[in-house]
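A protein chain is absent from this complex, but the other protein chains hold their places.
Presenting chain A:
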Amino acid sequence: MTSVSLSLGPPALVRLHDALICLSKFSETVAIEAEPDILRLSALNSTKTGFASFAFEKGVFFEAYSFSSSSGGRSGNVSLNRFFCQIYIKALLSIFRGRIERNKDTAVERCDIELHEDLQQTECRLTVKMICGLGVIKSYKLTYEPAAIQHAVFDKSKATSMWTADPRFLKQLIEHFSLSAEQLDMYSDSGRAVFTSFTTKITEGKEVLKHPVHTSVAADKRDFQDYMVEENMHVAINLKDFKAVVAHAETANATVTARYTRPCKPLQLEYRFEGVNAEFTVMTRGQADIDDAPSSTRATIPRQTPAPIPISASKHHDTRPSVTPSTQMPPPPPRSRSIRPLNGSSTQENLSHKASADRPATSGLSMDFDSLFVPADDDRQWDEMNEEEEPQDILGWDASGTQDAFGASIRDAEPSFPKQDGSHAEDPDDEMGIPPTQRLSQVRQYGLFD
C-alpha cells in the first residue's frame, strides 16, 4: 500500500504546469517518482539522448506533502521508500491548462493531488482536485501505468568544463538560429564563447538552396556569469533540447549552469528555483579525443552505455545487477506487478534503425551521433563503431530498469540495491577498471567476471 498526497498553491501550480510543458518537449510520458522528501517528474526522449528531470522539494514547493509506503502488500519484496509510475503528459497538461492565473471568482485556490496504490484494489487512480473559489471543486481521475524509471546519471564532480548564464541572454543567442537548425555546437575561442547551429541532413547536390544555414554566434565570456571551458573543444547537442531548457529557465528566471567533459559524453544543464531542481542531461556529439581516454578501456569498450534492460542477465545466469557509480539515485524498488519498460522491444527495433540511418549523415561533419543508451540487444549498434570514437564514459544509468526482465521469483532473491550502490560509489578505484555500466556480456570478454 503506497499513498502519496500533496497540495499545491496557485504559484506552485503554475510552476508545475511550466515543468510539464518543458517535459512534454522531451517525451509523451512523464515519469513520476515519489520519495519521502521529494517528488520528481522526469522524461526521457525516444532516442534516449535527452533526459529531463524536475525535483520538487517537500518543504519548499508544496503546501503539504506526504508519502507513505508499506511493504505489507508485497511479501518478499525489498521495501524502499519510493513509488513510481508514468502518465501521458497531455492528460496531465489538459487538467492544468487554462486553470491558472485567472482573475475569476472560480480561480483555483489550491490543488490536491492524491495517489493510493493498493495491491488489493483492481483500479488505482491518480486523483487531482482543483479547489476553486465559490466552493467549486473539480476532480479528475487519471490512469497511470507502472513503469521502469530510467535516470541519466551525471557526475558533476568530474565535469571539466562549465558555464553559467542568464536564460534571457541564452535566448538572445538562440534567436539568431534558423528554425530548421537541429544541432548546436559550442566551443570557446580566444575569449569568446561560440555557439553554432547546424543540421546534419543529407541534401542532394542539386538542392543547394535547401542546405541549412550555418549560424554562429560569438559572445563575450563576460556575458556569462561563469565561463570555464576548455579552449577549442567542440561539443554539440540537440538544439531543440537546448531551446526547451532555455525557454523553461526563462519562465523560472533561473540562471542556467552547463557542465560537461568531452564530446560524445553527456552534458548537464541545471538550475534551481523555488524548491525545484531542474536537471537536463543530454548526450553530446563531436569529435572524440582518443588521447584522453583511459588506455585500459580504449580499444574494445564501446562508448555507449548499455541499456538498463538486462538482456545479458537473462542470457547468463549471473544476475549481478549492473551498478552505477551514482550516489544520487538509489534504484527504485522492485515491483510485483508486471512492468513494461519505457521502451518496449518493438520500439527498440525502430530506434536502432533510426540511429543507424542517422549515422551516414553525420559522417561528413565528422560528428558522431550517440545515444545515452544502447537499445537492448541490438548488435548493430556495436557493428558501426568507429575506431576513432570515444570509449566508455563515466556516465552511468540507474539500474532500476533491471527489475523488469526478471521473473518475480528471481527478484525475490535479489540483494538490496542501495547497499550495492553505495559501496561501489565509494570505491575510488571504480573508474579505473571496467565502467560499471557495461553490459555483462561485454564484461565477460575480459574474463573478470567469469
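As a working rule, a contact is a pair of C-beta atoms (placed from the backbone, for glycine too) under 8 Å apart; a residue touches a chain by one contact, two chains touch by 3 or more; residues count from 1.
The definition used in the following text is that contacts and distances are computed from a predicted model.
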{"item": "From \"NEDD8-activating enzyme E1 regulatory subunit\", \"Autophagy protein 5\", \"Glutamyl-tRNA(Gln) amidotransferase subunit C, mitochondrial\" or \"Checkpoint protein\", the hidden chain's UniProt protein name", "value": "\"Checkpoint protein\""}
{"item": "Touch criterion as defined above, residue of A:E57, A:D223, A:E250 or A:E274 at the omitted chain", "value": "A:D223"}
{"item": "For chain A, the residues touching the chain missing from this view", "value": "156-157, 159, 162, 164, 166, 172-173, 176, 178-179, 192, 208-228, 254-255, 257, 259, 270-272"}
